[in-house]
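One protein chain is absent from this view; the other protein chains keep their places.
Going in written order, the chains are labelled A and B, and every chain counts its residues from 1.
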Amino acid sequence: MSMRLPKTVLHNRSAKSNYRQSFWAFAWQTIVKKPGRLIGFIIILLFTFMGIFGPYLYPAQLPINPNAIYAPISWQYPLGADFEGTSNLALVITGARYVLFAAAMGAVFTVAFGTILGLCAGYFIGWTDSVIMRITDFILTIPSFPLLVVLSTVWNFGQPVAMGFVLGITGWGGLARAVRSQTMSLRERGFIEAARGLGLSPLYILFREILPNVGSYIAMNLLLSVTGSIYAEVGLFFLGVVPFQVNNWGVMLNLAVFSAGAMSSPQALPYLLSPMLAILILTLGIVLFLDALDEMFNPRLRGV
Amino acid sequence: MKIVMIRFVKRLIAGLIMILVVASFTFLLVRLMPGDPVQAKYDQLLLNGLTPIQAMDEVRVMYGFIPHQPLWIQYVHYLSQILHLNLGQSISYEGTPVMRIILGAAPWTIILVLTGTIASFIVGVLAGVIAAIKRNSLAGSAITISGSVLHGIPLFVMALFLAYVLTTIYAILPFGAPYNAALTPGFNGPFLSSLARHALLPVFTYALSSYGGWLLTMKSSVISVLGDDFILASEVRGLKTSTRIGYIAHNAILPLFTILALSIGFMFGGSLFIEDIFDYPGLGNLLVNAINSRDYPLMSGAFLLITVAVIASNIITDFLYSVVDPRIRR
Partner (left out) sequence: MKKTALLAVLASSGMLLATMGPAAMATQGAQSSTFTTINEYHGITVGAPMNPFNSNGNTFYGFDQMQLGWFTNSATNVNAFIPGLASKWQILNGGTVVNVQLQPGAKWSNGKPVTANDVVTSMAVAFTQGNAQAFFLGSVRAISPTEVQFRQVPGQHYNQFFNNLMQQTIVPSFEYGPLMPGNIWTIINDSQYTGNNAAQKALATKTQTQLTDIGKKITTFAPANDISAGPFVLKSLNPGEAFLVKNPYFYAASKVKVQNVVFRNYTGNQQIWNYMISGQLDQAPFTAMPTNILDQILRTAGNKKVVTPSFVAAALAFNQGIYPYNMLAVRQALAHIINRNAVQQIAEPVVGTVSQYSDGMVDAATPQWLSTAQVKGLNPYSYNVQLATQELQKAGFKKVNGQWMMPNGKPWTASIYTVNGFSDWIEAAKVISSEMTSFGIPTQPNIVSSYSQYLQELAQDKFALSFWINALGPQAYGTFQRIFGPNDGYQIVGGKLVHYLYSDKTKGNWLDIPQLITLGHGKVVNPGQLTYSLNSMTPAQQQPVVAELAAAANADLPMITLWNYINVQFVNTSRFTDFPLNNVGLLNNPAGVWMAQGYVQPTS
């Protein structure tokens, strides 16, 4: 990994605005440096667009066609057709919204819970810390996917926000632990001690002084949580333990395997492969882009 | 050694408290659940050809018990029953104790999880060492990429793919049973080979799904150990390469033990997909089926047992860790 980096990047609070500006330029430079990162970035952008605008590209009720049941791949059906002759491509594109929105919500909740609890535990230490850490241990120990499956029986996951919330509740443990240890080492640093000496409120110190310094770590986790959330929610739909009404990738997998017999019949295979392909491409995009994030945020790699 | 024991006992107590919390949680959950298994059974009996009157009478015999006690009495009763290892009666497997069903399923999951974890740990760690040492060569990068890709693919996508290729297109491996029922279980060749053949596919999927994680962690751990002073010193002193790699590996592997504990929870979670897709009769399969038939006692029992298994393996891993790592023994 090359270490040639612009010398202008400074981790200096006095040059904050300057740093902001150059950060975006630096980020862009980091992305375009390797073609892989750029591809990853483009893939992520593409899927984001799909999630936002996908449903507007098609009528609310996708057309069915009894003469095109499991139609093979063609210009009209670029990814083949499903059991009622609906284009698989249309299903993947319109199905992206629920999956991506719920995953984004899941990541936001994961990061919010993990960061706040980690910051509090690391900063206040003592009694607060041990309570929060016991809860964290608990969350980390309970196998989260079985827990999700069990929770799905009492919780209505119809709304992506609800799905995201549950994903957040079960997934924040690791992040909280990491943020805590970083906060603990930060609170002994000079500038925090100084801030405390000045009598600034703990809230101010936590969110204005410490948070920006663990921000890089959190940004990386945000992206990782997105992938984690996608796997978990698509998995829930795939197993069929969650009631569903709208089309999404997990529903497609479920119907393809358990109703269409895609595992046994080559005709129905495109129906199974389409959502799998979408998941794999998105995964690839995120993996490739993480490399760029790593360099952007990891001071060690940046050589500063 | 005394410090190790104290640490162990502490972990044990924490584990017991955790089990109590999970048990209370499942108790509450079961009483919040929607769904009416009685009605479902009635409909199923009708479809099986019973007349409506017969079906209704049979359902009454089956479910002639509906608790009407206050919640906290039920709770105390529930906890005391758990202490006696009684998890109640299953609804969908009528009249069969939940404990018996779960104990019937548990060995299959444990076989999968254990062999899968060990296999992926060994292969992943070895590959990680190679990837770290040869990180500037083509082989090294290839290994690293294989790890990243396999680490990124969701478990169920991988399992579906393997099932499609190896049981449908090329029906090489059997699925749907843990062994051939015509054979006598025991320590004999035909039975063991049948067992191995049936377990091969799910274990392989398990191993493949967690291999990437081990590889990447081991690689970064080895790289950071390589920079440590004592390794540099040993190089200067001219120790044999094999000895040095031994040092490196020993020091690099320590952090992996903590991850091992977490990964076991992940593996038990993954068993839901693997067992469902390969129709392997373990706990994960049981949990999914119990949920789909709204068999609450079975569902909470299976969940409780999965949690207990994860907690127990965490404690064991922690114990091993403290035995292996000299810094804790101090």
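Convention: contacts are C-beta pairs under 8 Å (C-beta built on N, C-alpha and C of every residue); 3 or more make two chains touch, one makes a residue touch a chain.
Quick caveat, the model's predicted, so the values are computed rather than measured.
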| item | value |
| --- | --- |
| Displayed partners of the chain not shown (whole complex) | A, B |
| Candidate in contact with the missing chain, chosen from B:Q81, B:S137, B:S193 or B:T243 | B:S193 |
| For chain B, the residues touching the chain missing from this view | 34-37, 39-41, 43, 45-48, 51-54, 56-58, 60-62, 64, 92-97, 100-101, 103-105, 108, 167-168, 170-174, 176-185, 189-190, 192-194, 196-198, 200, 276, 279, 281, 285, 289, 291-294 |
| Touching residues (missing chain, whole complex) on chain A | 60-64, 66, 69-70, 83-85, 152-153, 240-246, 254-255, 257-261, 263-265, 267-268 |
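Just so we're on the same page, only the chains that are shown with their structure count from here on.
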| item | value |
| --- | --- |
| Centre distance in Å when chain A and chain B are each reduced to the mean of their C-alpha atoms | 24 |
| Interface residues, chain A side, partner chain B - complex | 134, 137-138, 140-147, 149-154, 174, 227, 230-231, 234-235, 238-241, 253, 257, 263-264, 269, 272, 276, 279-280, 283-284, 286-287 |
| Residues of chain B defined as touching chain A within the complex | 14, 18, 21-22, 26, 29, 32-35, 148-149, 152-157, 160-161, 163-164, 168, 262, 265-266, 268-270, 272-273, 276, 284, 287-288, 291-292, 294, 299-300, 303, 306-307, 310-311, 314 |
